[in-house]
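Have a look at this one before I ask anything.
With one protein chain held back, the other chains of the complex are shown just where they sit.
Here is subunit A:
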Amino acid sequence: DEVSLLVVVVDVNPIWWGQQAQREPEFTLSKCLDSVMVMGNSHLVMNRTNKLAIIASHCQESHFLYPSKHWKAGDAAGDDAVSSSRDGKYEVLAVTNDQISEEVRNLMARNIHRVSKELEAGQEMKSRILVIKAAEDCALQYMNFMNVIFAAQKNSIVIDACVLATDSGLLQQACDITGGLYLKIPQKSALAQYLLWVFLPDANQRSQLVLPPPVHVDYRAACFCHRNLIEIGYVCSVCLSIFCNFSPICTTCETAFKIPLPQMVKPKKKKLKPAT
């Protein structure tokens, strides 16, 4: 019997949510978590063997809201899940911090551990991760993020993204590589509807539904010298850093390169016809 695991990662960056409460008082963090709980419960109701995990992502740490660390027995679905995640929410919000950088991928790394651990129990499990993102990207975490994406692709874990405010190139790449859905929500107050319509169905049911079209992902690389997006570049064979112009020394690994000289073409000697 197939087990389907849904892991929901909610971004609870307090700065963004605090500013959001001032911008639009109708849509606050509690409403967002309400919609997430609606979706979580619906997922559990869809099939008896479905499993759920909810993680809140904060600036400096991430916290498993459900299932909680102190539960050693099996899952208890339904209303217990609702109340425990509500408790977790208040704990997390009590911590304040000043940084604006958003770090979702670290806890995605944790999910993948958790998911793979369940897989090792011998059951067939199809899992997916849904990320609900509020604040902007933090470019410093590119490498860790890509590592997580490749690990997810290797273990056939689908990553979906539901973006509340600004577009995120990293999440677009993650969804494209793992085969998930990326959606930027036009109206935040209708979050529950979007979650239930787009993100609730399984991967194999999605082919039969009419869903938002795939987004154009920009896979061009940025050169190390100017940070411009380039279409043709030079790649150092040692450290794989990208440059837009040829330079004799690689700035990252300090290797000296050979400068390719134009090849000498020997002029062909024409045979003189003997004068008749």
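Heads up, the rule we're going with is that a contact is a pair of C-beta atoms (placed from the backbone, for glycine too) under 8 Å apart; a residue touches a chain by one contact, two chains touch by 3 or more; residues count from 1.
Methods note: contacts and distances are computed from a predicted model.
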Omitted chain, identified by the protein name its UniProt record gives, among "Histidine-containing phosphotransfer protein", "General transcription factor IIH subunit", "26S proteasome non-ATPase regulatory subunit 2 homolog" or "TBC19 protein": "General transcription factor IIH subunit"
Among A:Y182, A:F199 or A:F243, residue touching the chain not depicted: A:F243
Residue, one of A:M146, A:L164 or A:L211, that touches the chain absent here: A:M146
Missing-chain contacts mapped onto subunit A: 60-62, 64, 67, 69, 72, 103, 105-107, 109-110, 112-114, 116-117, 120, 137, 139-144, 146-151, 154-155, 169-170, 173, 177, 213-214, 216-222, 224, 227, 229-243, 246-247, 250, 252, 255-258, 260
